[in-house]
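Handing you a structure now.
So, chain A:
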Amino acid sequence: PVVANASQAPDKITIVAIPDDSADNMRQFFGLIARHIEDATGIPTEYVHVENYAATVTALATGRAQLAWFGAVTTAQAYLMMGDELEVVAARDIDKEFISYFIANADAGIPPVNDLAELAELVQGKNRTFTFGSKSSTSSHLMPRSFFADQSGQRPEQVFRTVAYSGSHDVVLQKVANGEFHLGALGQPPYDRASDELKAKAPIIYTTPKFTNYCFATRKSLGQETIDQIHAALLGLHESDEGRQALDYLKSEGFVDADMSEWMGYVELLKSGVDIGN
Partner candidate 1 sequence: MSADQLADNTSGSPRTAAGDKFPNPSPLPEKRPWGPWAAIFTIAVLLVAAFTSAEWDFTALTDPDQRRLALGRMGAWLAAFAAPDFSAEFLRHCWALTLQTLSAAVIGTGLAVVAAILLAMGSARAVSVGEEELTGWHRLFPLRSPTALLCSLCRIIQDILRAVPDFVWAVILVAVIGLGPMTGALALALNITGILAKVYSELWDSVDERRYEQVRVAGGGRLAVLFYGIGPLAARSVQSFTLMRAECAIRNAAVIGAVGGGGLGADIWYQIQFGAWDKVTTLLLFTLALTLSADLLSNFIRRQLRSDPNHPRAARHQSVAWQLARSYIGVGAALAVAVWSFWFMGWGDNAPPGQQARNFLLPALELLSGEAWQHIAFFERMLRPDLEPAFVLTVIQSASVPLAMALVGTLLGVLAAAMLSYPHSFSFMWESHQFTGEAAPWWLKLPRRLQMVLARLTGLISRGVPEVMWAFLFIAFFGPGLLAGTVAIAIHSAGVLVRVFSESIDNIPYRRFEQSFSGSRPTCFGLVAVPTAWRDWLTYAFFQFESNVRTAVVLGIVGAGGLGFQFSFNFEWFRFEKAATYLLMIIALTVIIDRTSRLLRFSRV
Partner candidate 2 sequence: MDANSPPPSPAPPAPPVFRLQGVGKRFGHQWVLREIGFEIAAGERVAIIGPSGAGKTTLFRLLCAVLPADAGQIEVFGQPCAGLRGRKLKRMRRDIGVLYQSDNLIPQLRVVHNVLMGRLGRWSLPRALISLLWPQDLPAARAALERVELADRLWAMPGELSGGQQQRVALARLLVQQPRVMLADEPVSQLDIRLGREIIELLSSIATTLGNTLLVNLHTLELLQGHFQRVLALKDGRLFWQGPPAGLNRELLRELYGTEYQALYLEESADVR
């Protein structure tokens, strides 16, 4: 971990975010947040869209970006790389109680289940196909996978004929609705945003327990003063017009305080070498 020695205000803030929604949306709404922060802190701020999870972590860890929108897993990864240099500034209200859905194609004849052990029993040996979203995602891969393993005692690969990674939440929904895959897992907000027609074709069969998810993270070397400014700006997001638009998109009422300790569970999970499907 790099020691923070020069804690003067940066002359520029670059925001990156993990790519878990369509690029256009993200550019638009994170652009709004960037403008809000720029107005609040007086430091030129820019959102750079990066289409790779590892690149976002690397960018923050090596000081190429100053503020990053991470999922739970990426936060833990960044922590593993940066140690205490990483500081969580804020999270959405919903991030403290995030949920994922297991969905199934309506024609596949899979009823809602109470827990995933039941699901595993139901599909065992039936040649069912299953898709996660992106392999690096928390809510469309890691958490559904670990809930599945905890509850059924089996890996998804042992139960389903095929376990694929379609790339993102939206594609999971589309593919399951089309019947190309029988089942899939995805996070809550993308499912809620989708059209009713799609939802009808791919109903929820199981909702996971709550878990912590996204947050804004930054580097300590930015200096406490700047971090406080950003913190204030984020918490006051709902006060500006553009902030409200962004919050609307993020399906949130507003940002709240958050601390790295709330993500340490994931760090432990990663350190324990959790199964990620290989």
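Points worth noting:
What we mean here is this: a residue touches a chain if its C-beta (ideal position, glycine included) is under 8 Å from a C-beta of that chain, and two chains touch if they have at least 3 such contacts; residues count from 1.
A word on the picks: all candidates are chains of the complex that A comes from, given by their letters.
None of the values given here were measured: they were computed from a predicted structure.
For chain A in this complex, the touching partner among the options 1 or 2 is candidate 1.
On the chain A side of its complex with candidate 1, the touching residues are 14, 16, 19, 21-24, 27-28, 30-31, 46-55, 57-59, 61-62, 64-65, 73, 77, 80-81, 129, 131, 134-136, 162-168, 170-171, 173-175, 178-181, 270, 276-278.
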